[in-house]
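Have a look at the structure below, then the notes.
With one protein chain withheld, the remaining protein chains of the complex are depicted in position.
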Amino acid sequence: MNAGVAQAMRRHRGAAVGAALLAAMALAAIAAPLIAPIDPQLIAPFDRLQDPDARYWFGTDQIGRDVFSRTVYGARVSMMVGCVVALTAIFSGLVLGLLAGFIRWVDGILMRVMDGLMAIPSILLAIALVAISGPSIRSIVIAITIAEVPRVTRLVRGQVIALRGQLFIEAATTAGTSVPVILYRHIVPNLLAPLLVQASYVFAAAVMTEAVLSFIGAGVPPETPSWGNIISEGRTVFQLAPHIVLFPSLVLSVMVLSVNILGDGLRDAFDPRFTGQR
Amino acid sequence: MSGAQQPLLVIDHLAVEFRGRDGTTRAVDDVSLTLHAGEILALVGESGSGKSVTSLAALRLIPDPPGKIVSGTIELDGIDLASLDDRALRRVRGKDLAMIFQDPMSSLNPVLTIGQQIGEAIRLHEGGSDQAVRARIIEVLELVRIPQADMRIDQYPHQLSGGMRQRVMIAMALSCGPRVLIADEPTTALDVTIQAQILALLRDLRERLGMAILLITHDLGVVAENADRVIVLYGGRKVEEGPVDELIRHPRHPYTRGLLGSMPHLDSALSEDAHARLVEIPGAVPHNAGSLPGCGFAARCALADDHCRTNRPPLTKVGADRLSACWKHDQLAEGSA
Amino acid sequence: MTALLEVTGLVKRFAHPRSLIDRLRGRPAGAVQAVSGVSLTIAANETLGLVGESGCGKSTVGRCILRLEQPDGGTIRLDGEDISQLPEARLRPLRRRLQVVFQDPFASLNPRRSVGEAVAEPLRNFTDLRGAALREEVARLFERVGLRRDQIDRFPHEFSGGQRQRIGIARAIGPRPDLIILDEPVSALDVSIQAQVVNLLMDLQDEFRLSYLFIAHDLAVVRHISKRVAVMYLGQIVETGPRDAVFARPRHPYTAALLSAAPILDPAKRSAAERIILTGDLPSPSNPPSGCRFHTRCPFAQGVCSTTVPPPVDAGDGHIAACHFPL
Partner (left out) sequence: MCAALSVLAMLEYVLRRIVATIPVLLLVAIIVFSLLYLAPGDPAAVLAGDQASAEEIARIRSSLGLDQSFLQRFLQWGGGVLRGDLGQSVFSGRPVTSLIAQRLEPTIALTVLSLLVALLIAIPLGVLAAWRPGSWLDRGAMGFAVLGFSVPVFVLSYCLILLLAVALPVLPVQGYKPLMDGIGPFLRHMILPAFALGVLNAALIARTTRAAMLEVLRQDYIRTAQAKGLPVMRVLIGHALKNAAIPIVTIIGISFAMLISGVVVTETVFNIPGVGRLTVDAILRRDYPVIQGVILLFSVAYVLLNLLIDLSYGLFDPRIRL
C-alpha cells in the first residue's frame, strides 16, 4: 500500500507536486497564527478596500480587514471540512458497502435509500440539511458527508460484488478460508487503493461544496473567515476591488487542483494497466 | 505450390520493435516470407513468437506508438506497402489484402448489424446503389454458407453463434474479392467441431476463389491438415520453413521437434503404461529472445553449446524448399520426430 | 475398488429473471439447465477426464462438486458421505480433501498478496503449521512443483503463466487432498509449457496418490492423462468408459464426431479416418432439444431420437453410451 503511494509519487510528477502543495497548505492552516501577519477579524476603518501592497499582501475588504490573513485562516476551515468529510464518508461508505455487498436483504434496503439520496443533487441536499440544523461548521461537515456517502457506498458495493466473483476468492473458499477472513484478507486490501483515490476526490468535493455553500450564504457562519465567505463578501464590491474575490478564489482553486492531481496520480499508480500487472 | 509463378505477397527482412517502460523489445526480427496465389502458408509459433505481429505488420496495422516497423519491406504484387501514403494504403486494406481475427465476437462491432459491417467495406471499395450493395452482401453471406442470409443480414453479432460470427468475419473479408487473406488464429476461440467447419470452409474458398491464405496459428494440428507450407517462428525469428508434411515428419530444428514432441497426439499409439511422459521443452520463451546475440532457443535446447549461445545461426537450406536456423541441423537430419 | 467420489443425478440450473411477458403468459421463470442429471464416479488414485465443448456444463459439474455452486439436485458423495447439502461450516473441514486448480492461473491468485501466502492459505486453515514451519513447508511445496524457494515472497504478476499454474498446483497439493478438480488447467498455456504441467500433474498423482477430475476440451490431452473419460453434451454425459475403449471405439456419434474433428498430424493416418463433420451449432441450453439432445446435429438420427431419451447402455467393461443407435 505505502509502496504503491510512493511509487505513484515517483512516477507521476503531477501527483508529487499536488501532494507537496497540499502539504504546504496543510502546514499553513495549522500554523495560521504564526503566518498571518494581522488578526483576521481586526477592522481597520481607514484602510478599507486597499489594493494589495507590502502591508496587505492580498489587500483589504470593505471594512478594512486583511484579506491575506483571512485567507490563511480560511485554509483551516477548508482543510478541516475536507479531512473530516473524507474520513467519515470513506469509513461509513466502506462499512455500508461491505454490508450491502455481503448481506442480500441489507443490500435491497440500503441501495434504495442510497438511490433516493443520490437523486437529490448533492448541493441541494447539503443546503437542505444546513437549513435544518443551522449554519455551523459541524452541520456543514455532516451535510456534505451525507451527500458523499452514497457514492462511496456504491463504489465499495460494486467492488465487493466484482471481487466476490473473482477466481482468487473462490480459491480461498476451496482453501477452507471462512467468510470473515476472506473479507479481511482478500477483499478489504483490494478495496484500499480505490478508496484512497476516492478519498482524494471526496476531499476535493467537500472543499468545493463548503466554498459554494458559504458563497450562497448557506454555509459557515459569516463571522468565520472561510474562503466561500470572503468571496461572498467581496462580491458586492467586485468591480471596485476584485482582489477580495480573486485571491481566495485562486487559493481555493489551487487546493482543489492539487488534491485532484494527487488523486489522478494515485489512480494511475493503482491501475493494473499502468503497473504492469497484466 | 511455390512454383515458377510470381509471388503475391513478399515480406522481406521484417523487423518490428515495441517501446515499453523497460526499454525496447524486438517482437519480430528479420522475418521473410513469400506467399503465392492459391497457396496456404502457415505461420506457427507460441505466444511471443511474433506471428501475430508479423501479420498485423503486413497490413501496417501495428499501433504506432508503441510499435514500429524498423526495417524490411512488404510487397503486394510488386507494390511496396511501406511506400504508400495512408490514403493509398486504405485502398489496399480490405480490398486486395483482407484479414480475419481470432475472436469473432470481439472482432465484430456489437452495435452495428452484420449487413452494415459488411456493406461498409463494399461501399468504400466498390460503391454501388443500396440495392446492389445489399445483393452483394447476401451473396457473400451465402458464399460462406450462412443459412437465411436475407434474414441474418439485419441481425447483430450477439444474435449469432460463435461459428456463425466467424463466417460473417470471413464474408466481410471476402466481400471485395481480396487476393490475399490473412487469418490470424481463425479458430482458436471456437470449439473443435466448429473449427473443423471453418477450416473446411477456408480450404474450399481457396479452391473456388484461388486466393492465397496466410494462416497464423499456434496449433500444429491445424497446420498439418490445412497448410501447404509452414514457417515456424520462435522469439520473433524464423527458425524453420518447409512443406508441411515433410517438416512435420522430419523437423530440422530442435524447437519444432520439441513442439511436436510436447503435443499429445490423438493418433499416437498409447503404451500400456498410462503415465508415459510428454517430451518437455524446459523453461519458457525468454522475453528478450529477439535481441539475444546467439540462437534464441539455445537456453532451452538440449543440443545447444557455447557456440549456439553466442553466434546467431543463419537460415540454411537443408533440402528442397527447406530452411532451418540451427547450427546442429545436421544432427537432426537422421533422427525423425 | 470403492469410489472416492460418487456423483449421482447432479442437476444445476441458472435462473434468469422472469420477464414481464413471461409472467403475463403464465410461463415459469426461464432457466438454463447447465447440468441435467450427471452421474460419475472417481476411484482413489484415478483420473477421470471430463470432456466436452464450451457450454456443455463440464466446468459447472466441477464447481458443484467443490460446492462453489449449490447443486439443485442429485447427490455428491465423498467417501460415502453426501456433501451436496452440507452447510458451509460443516463443509469447511472436508474441503481439505477436495482441492482445485483453475484454468486462469492469473485470476486465481490475489494480485495484492504474495504467492507464498496463497500457498500457505490452505495450510493455515487445515494444519497446525505456523511460523517458520509453515514457511518451510511452503518452500518445500515450491520446490516440489519446480519453483525456487526464494520466489515465495514475490507477487503473481512477476510470474509467467506456466509458473503461476505451478503455484496454483502447489496450493492445491499443500493440504494433501484426496481429489483435485483440474478445471482446464493447461488450456491457457502454450504447448511447450502444457507438456511441463501435464507431466508435473502426473508425477504428483503418483507421489501423493491423488485422484483427478480432469476437465478439458482438448481430446488429446484428456486421452493422455486420463484413465477413464466421460463425454458431455448439453449438460449430459453421453458416453463414458475406459480411455482406450472410448477413444478407439467411440459408440456415441457425438464422441465420434469430436474425435474426427480433431486435427491429425500424421498425413498417413489422416486419409484413413472417415470424417464426420457436424453441421449447425450447439442448440441453446435454455431450450434443449427433445429426446436425444444431440439429434439436431446427429448424422445418424432417426425418428425415435427426437421423441425418446436414449437410455445409457453398457457395452461391457463400463463403456456406456446413451444412444438409440450406438456405433
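Read from first to last, the chains carry the letters A, B and C; within each, the first residue is number 1.
Rule of thumb we're sticking to: contacts are C-beta pairs under 8 Å (C-beta built on N, C-alpha and C of every residue); 3 or more make two chains touch, one makes a residue touch a chain.
On a predicted model such as this, the values are computed, not experimentally measured, just so you know.
Student: With the full complex in mind, choose from B:K95, B:R203 or B:R249 the residue touching the hidden chain.
Tutor: Considering all chains, including the one not shown, the answer is B:K95.
Student: Thinking of the whole complex, not just what is shown, which of A:C83, A:I120 or A:I161 touches the missing chain?
Tutor: Of all options in A:C83, A:I120 or A:I161, contact with the hidden chain holds for A:I120.
Student: Per the definition of touch given earlier, which of A:V220, A:L252 or A:L266 contacts the omitted chain?
Tutor: A:L252
Student: Determine and list the subunit B residues touching the chain excluded from the picture.
Tutor: Spelled out for subunit B, the touching residues are 56, 59, 61, 65, 89-95, 98-99, 101-103, 106-112, 120-121, 124-125, 156, 158, 169, 172.
Student: For subunit A, which residues reach the chain that was dropped from this view?
Tutor: 112-113, 115-117, 119-125, 127-128, 131-132, 134, 204, 208, 211-212, 215-218, 231, 235, 238-239, 242, 245-246, 249-250, 252-253, 256-257, 259-261, 264
Heads up, the rule we're going with is that only the chains that are shown with their structure count from here on.
Student: Can you list the residues of subunit A that touch 2 or more other chains?
Tutor: Residues 276.
Student: Which residues of subunit B are in contact with two or more other chains?
Tutor: none
Student: Of all residues in subunit B, which touch subunit C in the complex?
Tutor: Subunit B residues touching subunit C: 46-47, 161-164, 191-197, 200, 218-222, 224-226, 245, 248-249, 258-267, 270, 274-282, 284-285.
Student: Using the touch definition up top, name the residues of subunit C that touch subunit B in the complex.
Tutor: Against subunit B, subunit C makes touches at 53-54, 160, 162-163, 190-196, 198-199, 202, 206, 217, 219-221, 223-224, 227, 243-244, 247, 257-267, 269-270, 275, 277-279, 281-282.
Student: Which residues, counting only subunit C, touch subunit A once they are in their complex?
Tutor: 66, 68, 92-93, 95-96, 98-100, 102, 104, 106-113, 118, 121-122, 125-126, 155-157, 168, 171, 175
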